[in-house]
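All protein chains but one are shown at their positions in the complex.
And now, chain A:
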Amino acid sequence: MSIGAAGAGGVVGGGEAPHVLAVDDSSVDRAVIAGILRSSQFRVTAVDSGKRALELLGSEPNVSMIITDYWMPEMTGYELLKKVKESSKLKKIPVVIMSSENVPTRISRCLEEGAEDFLLKPMRPSDVSRLFSRMLP
């Protein structure tokens, strides 16, 4: 049995909230990002490392977007981005990188590697509409 997609233009079909995977080693930033996204009706899973993000992506099929901090110990957001884009299963998932530092070479490197967008931290509620436009339908 299939459920028909909602017909009206611009409405997300099926009624399920988009699922965002947030990756940040800071507990404060994870809480802020999750809070901002959840208040806009996104479903959010927040993890503290690139390693955990990849584990989750291996088992969770329906992630609409990955939003990751740049500077993390062990695996940076850039390294996570590369792994996602190298994977045939994951490469279509849009990846947004966040950083507290405005470094043009860092930004262009991430965008060249396939990041959808680069946000300066701290994340604000006003960033959400920008994210939404980058998501998979």
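The definition used in the following text is that a residue touches a chain if its C-beta (ideal position, glycine included) is under 8 Å from a C-beta of that chain, and two chains touch if they have at least 3 such contacts; residues count from 1.
The rule we apply is simple: contacts and distances are computed from a predicted model.
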Per UniProt, and picking from "Proteasome subunit beta", "28S ribosomal protein S14, mitochondrial", "Histidine-containing phosphotransfer protein" or "Malate dehydrogenase", the hidden chain is "Histidine-containing phosphotransfer protein"
Contacts of chain A with the absent chain, listed as residue ranges: 26-29, 31-32, 35-36, 38-40, 71, 100, 121-125
